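Apart from one protein chain that is not included, each protein chain of the complex appears where it belongs.
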């Protein structure tokens, strides 16, 4: 049983207004492939992004930020220890943070180990991933092809609930319909568009957006649902005018910036 | 004497259908400037990209992938040893791989040495570059301005044939007309647009696309020709509607995604 929520439910619009009003600093560790799009997504909802793994800057930024996201694909350039340090700094400063377990379950042991450490030592406020990643993180059997999921979001919901209860984090699974759960409630977010899976980093942007929506102090379940609903709405609108995947990426940013009124 | 091939020759369209049908994982090492566009190009033809030099992930990804591309500009962030390891992993696993000799001949000795090592120790399935790079790689005298060519693609054809015969790789030279050779046959691919040289990473995307087209097992000459012909067609169509170089980049992705029907 799940509730369905979508734009323009006030549950969503007010959470976006809180981001735009506060214009929080949001700090992320992610990889270079998606960093530009992720930063532009954060800017398009009126927040202020900083990204990157300079060891001297990680602690000050994770402490100063209103929200932090850590995408395990950051390990393309950053060491596991740096990611641990960022999570620790956020945890100790009481900064809400989001884990995006990209590559977990893809056969790269160092990713799996790091994710397990982070869940145990510095539990995140929210976790978002595709079905394969959430299933693998919850200890289920799933396979992925590189960074792409081979399971459906519906299949992942039961394990997402287990993961939420075990970690205390809100857990989101993205797919044709996204599902967000705190371990008890499950909220379905419809919408989006299949082209989101054909733009590199579009899924990863959800980690950044959830961090932005958490920053003003919004209830974690609501912040996570709202971030997904805003991107789903922007993607749906973008698909109406885009000719293909290239203009779609630009149009998603357009529609986000129009929804937030920046 | 050279054959001319272009979209919608079945030689090209069927090779694209093979990519879209197989949706192969394609793994690349390239630099951060071009990674986002390269990944989006691969996605736009229906394949699944992974990019990046995490030492723990290079071997598993190069082994699991259907095709690998190594762009020497990856040395912006990755060590020569890591690039060697990726080539070795692809070679040992029998994964077809593409060498893009960016910066060879630009006065950076470490690039030239690495390229020579890769050709000798772990010969690629295909090599693609601009005229200056192919001439330099074949041992000819050529100069380049940073990453841009100062020779024409026509001038490079004789040395491309020599290089192909010596290495066993298919060799492609991009320019206003692209030329692809296996050392015996030379195929000319017309089309494209000068704005491709005004979008960073558009040329580099050919390395990624050739890897995607090689992945389903298509004959290497045909796969390399088809990758060039598909990008040339997409660029020609994009130039008809684009206002300048910014919308052109988005439109090339649009047209690729429409040609592949994803």
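Per-chain residue numbering starts at 1, and chain names A and B are given in the order in which the chains are listed.
Convention: a contact is a pair of C-beta atoms (placed from the backbone, for glycine too) under 8 Å apart; a residue touches a chain by one contact, two chains touch by 3 or more.
Predicted model only: the values in this text are computed from it and were never measured.
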Hidden partner interface residues of chain B, rising order: 31-34, 36-37, 73, 75-77, 103, 106-111, 145-148, 195, 197-201, 242-250
Residues of chain A (touch criterion as defined above) contacting the omitted chain: 25, 27, 32, 35-36, 39-40, 43-44, 48-54, 56-57, 60-61, 64-65, 77, 247, 249-258, 262
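In this section, only the chains that are shown with their structure count from here on.
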For chain A paired with chain B, centre-to-centre distance based on mean C-alpha positions, whole Å: 32
